[in-house]
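One protein chain is absent from this view; the other protein chains keep their places.
What follows is subunit A.
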């Protein structure tokens, strides 16, 4: 079993500007986190801030250790609240979408 999990993350609603203006990213994250637990959404979010975010305005994306209110998260096209939110364990080839709603309409 490899040490890494491959997945795709997408950023829309303006978030892409934090990630090199790129909407879709294929990434590879460690399968387990530092404590040996399987990597979950919480881990992924921290990982993204540390490794993928090229802009310093992280407050557009996260607030106090979790996704900022107003940013929707979809795991394989379903609301993450239905999947356990931050505790959801990442599976290989998952598709995670972060949609910001914090802009004019």
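FYI, contacts are C-beta pairs under 8 Å (C-beta built on N, C-alpha and C of every residue); 3 or more make two chains touch, one makes a residue touch a chain; residues count from 1.
We adopt the following convention: contacts and distances are computed from a predicted model.
S.K.: Which choice in "Carboxypeptidase O", "Cytosolic thiouridylase subunit Ctu1", "Scaffold protein involved in DNA repair" or "Eukaryotic translation initiation factor 3 subunit H" gives the name that UniProt lists for the one chain left out?
M.R.: Its record in UniProt gives the absent chain the protein name "Cytosolic thiouridylase subunit Ctu1".
S.K.: Pick from A:6, A:55 or A:81: which residue touches the chain that isn't shown?
M.R.: Counting the whole complex, the residue in contact with the absent chain is A:81.
S.K.: One chain is left out of this view; which of A:12, A:28 or A:93 touches it in the full complex?
M.R.: Going through A:12, A:28 or A:93 one by one, A:12 is the residue touching the chain not shown.
S.K.: Identify the residues of subunit A touching the omitted chain, counting contacts across the whole complex.
M.R.: Within subunit A, the residues touching the omitted chain are 12-14, 17, 59-60, 68-70, 72, 74, 77-79, 81-84, 88, 97, 99-105.
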